[in-house]
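One chain of protein is taken out of this complex; the other chains stay put.
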Amino acid sequence: MIDKFVASVSEAVSDIRDGATVMIGGFGQAGMPAELIDALIAQKARDLTIVNNNAGNGDTGLAALLATKRVRKIICSFPRQIDSWVFDALYRSGEIELELVPQGNLAERIRAAGAGIGAFFTPTGYGTLLAEGKETREIDGRHYVLEYPIHADYALIKADRGDRFGNLVYRKTARNFGPIMASAAKCTIAQVREKAELGDLDPESIVTPGIFVHRVVEIPMRATRRVA
Amino acid sequence: MIDKFVASVSEAVSDIRDGATVMIGGFGQAGMPAELIDALIAQKARDLTIVNNNAGNGDTGLAALLATKRVRKIICSFPRQIDSWVFDALYRSGEIELELVPQGNLAERIRAAGAGIGAFFTPTGYGTLLAEGKETREIDGRHYVLEYPIHADYALIKADRGDRFGNLVYRKTARNFGPIMASAAKCTIAQVREKAELGDLDPESIVTPGIFVHRVVEIPMRATRRVA
Amino acid sequence: MSPRDRPKRELHPLGGSEAAEPRAWGDHTSAQGSTAASMAMPRYSRDQMAARVARDIPEGAYVNLGIGLPTLVANHLPKGREILLQSENGVLAMGPAPSPGNEDPDLINASKQPVTLLPGGSFFHHADSFAMMRGGHLDFCVLGAFQVSVRGDLANWHTGEPDAIPAVGGAMDLAIGAKHVFVMMEHLTKRGESKIVEKCTYPLTGVRCVSRIYTDLAVLDVTAEGLAVVDLVDGLSFDELARLTPVRLLRKPA
Partner (left out) sequence: MSPRDRPKRELHPLGGSEAAEPRAWGDHTSAQGSTAASMAMPRYSRDQMAARVARDIPEGAYVNLGIGLPTLVANHLPKGREILLQSENGVLAMGPAPSPGNEDPDLINASKQPVTLLPGGSFFHHADSFAMMRGGHLDFCVLGAFQVSVRGDLANWHTGEPDAIPAVGGAMDLAIGAKHVFVMMEHLTKRGESKIVEKCTYPLTGVRCVSRIYTDLAVLDVTAEGLAVVDLVDGLSFDELARLTPVRLLRKPA
């Protein structure tokens, strides 16, 4: 019987090795897999490359992971936030590498990895600093930059409900990067608020089919809610 | 008040002009907008380019449109079917141009048009007849072919329910090309089995947001069911 | 270390918006440092500017409002007009902020502020959301700016200062995505320099992407021949505007 549920977040992330590329879902707190990030912090893998829209804020979650200095590089669109002091300090002292990507190119590059696309021409960023040194082309009178997929070893995401096949549904704008990161990683680990019985999720409304998900951990709501 | 419903299929397709590129949804009968096709046949526009997965079968629907000889070119993946005699005869007599596209490249090219992608490298078709003369590139040890988006003037699609904003939900495998064609056309016309009141469609389950849909016509089930 | 020990440099005025428009407006809102010229000048208020933009957005339009000054536009959309607001983090038909106590941490806008959903709204993932933007499906986006050039180049994401931590968010996607890109900004910096320029000195967000500029002095259309003045604040002459704006301006056709 297929059963992708694992008992704990620590078991779920236990095989993440030094040097791994790890995507982390979420846009702000919405869709942020807080418990999985905490498990990754406890888990001790070093020399990580992290893909997230931001670069952490406050002193918990992704910021706490960065503070361990086990992240070599971050690929994101918006590192600077009002409370991104952990990233800011590491960046200014040269202790973390930053690949800054326009948010839509970030999303499309992740999607391209999941979809087996080798590269694509995007109009976003053409003529800007973020396209410097990149291949460009004019197609039908419009200018484009060539961008490459971002693959990951692991994706850590948060969904609302999941079943033992790994089918997922999300909640409101917490959907954000979850479905595309799930498709772009060799191993996708989802924390869900609630386990659904097989057949309970409407087949018309499943957003991430289980084929993209390898491990699921149930983290009930009470534990998930946290003070921001 | 936004209200994308129009009273009839003939009104919905009335402005399709000679020379237009028209996408038609469906995979077999599932998702095929039969009444909109009939309206296009009645409407008399000539010199059309049609984008569909197939090239019609039997003597009705798309086959009947082809039989009018008002289709200059068809872009599809699988024209040959057991009862595709209308297309077969036109093709053999040189009366229709065929652009044959692997089905996944067809889908991705349509999606690229909707997503503003200028071109993309796909592994599908590399080293085959269908990539002859096309730009290729090796990326990270894999071979790819460069493919371009397919844009359309109109998309004719079929959905299950739609509201006055043009939000759509589909039914089972009738979803197929509908969502991507909706995004790739300047004007998307959807026939729906049932009109939904605004707010009745679950915001988590809307597959095609109304931003991609310009006109909706309600065609109740009785009229839609047809002998194949 | 606690947050209180940290320098407050490079912080976003609205706290972590993804639209990357740090200080693209607001320099002018304080009287301190303003030149005598700008102090004396007749100006549209920020609400007048927002109302003027709102007037140009028709029934049925799909619109993304950038953070900062552009968010004011939402308050001025005519009540009877159905206009659908998109946010790039995956929501269409956003409603106003929830009443206190009814915030949902899973329902936020691109500035990570709580919002609501109107009937007929929908959710989608990030790739679909940016496909919607990049594919040209939005009718309008309204953005703040540091500078706009006479040919419509936009600079609104980065000051280019050597110690700046760069952050771009969705700014570049918005700039090239919508059918009409409107810019709302003060006409002059606090030093009295025009933010409308021949060539942007700040790093670009997008090339030739702006269609119309709304400032506290005028409304101008980007055209192949120069900036066409659509509106002037009452009491300001075309010649006065031209003196303040070092690019080719075209008079409104009589």
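Chains: A, B and C, in written order; residue numbering restarts at 1 for each.
Please note the rule applied: contacts are C-beta pairs under 8 Å (C-beta built on N, C-alpha and C of every residue); 3 or more make two chains touch, one makes a residue touch a chain.
This one's a predicted model, so the numbers in the text were calculated from it and none came from an experiment.
Note that the absent chain touches A, B when the full complex is taken as a whole. Residue-wise, the contact with the chain that is not shown comes from B:125, picked out of B:125, B:166 or B:210.
Residue-wise, the contact with the chain that is not shown comes from B:88, picked out of B:88, B:153 or B:204.
Seen across the whole complex, the unshown chain contacts subunit B at 27-31, 53-54, 57-58, 77-85, 87-89, 91-92, 98, 100-105, 107-108, 110-111, 122-130, 143, 170-180, 207, 228. Residue positions on subunit A in contact with the hidden chain: 1-2, 111, 113-117, 163-165, 167, 183, 198-199, 201, 203-204, 206, 209-212, in rising order.
We adopt the following convention: only the chains that are shown with their structure count from here on.
Using mean Cα coordinates as chain centres, the one most removed from subunit B is C. If you average the Cα atoms of subunit A and of subunit B, the two centres end up 33 Å apart. One finds 29 Å separating the Cα centroids of subunit A and subunit C. Computed from the mean C-alpha positions, the centre of subunit B lies at a distance of 37 Å from the centre of subunit C. Looking at subunit B, residues 115-117, 203-204 sit in touch with two or more other chains. Across the assembly, subunit C contributes residues 117, 123-124, 130-131, 133-134, 177 that each touch 2 or more other chains.
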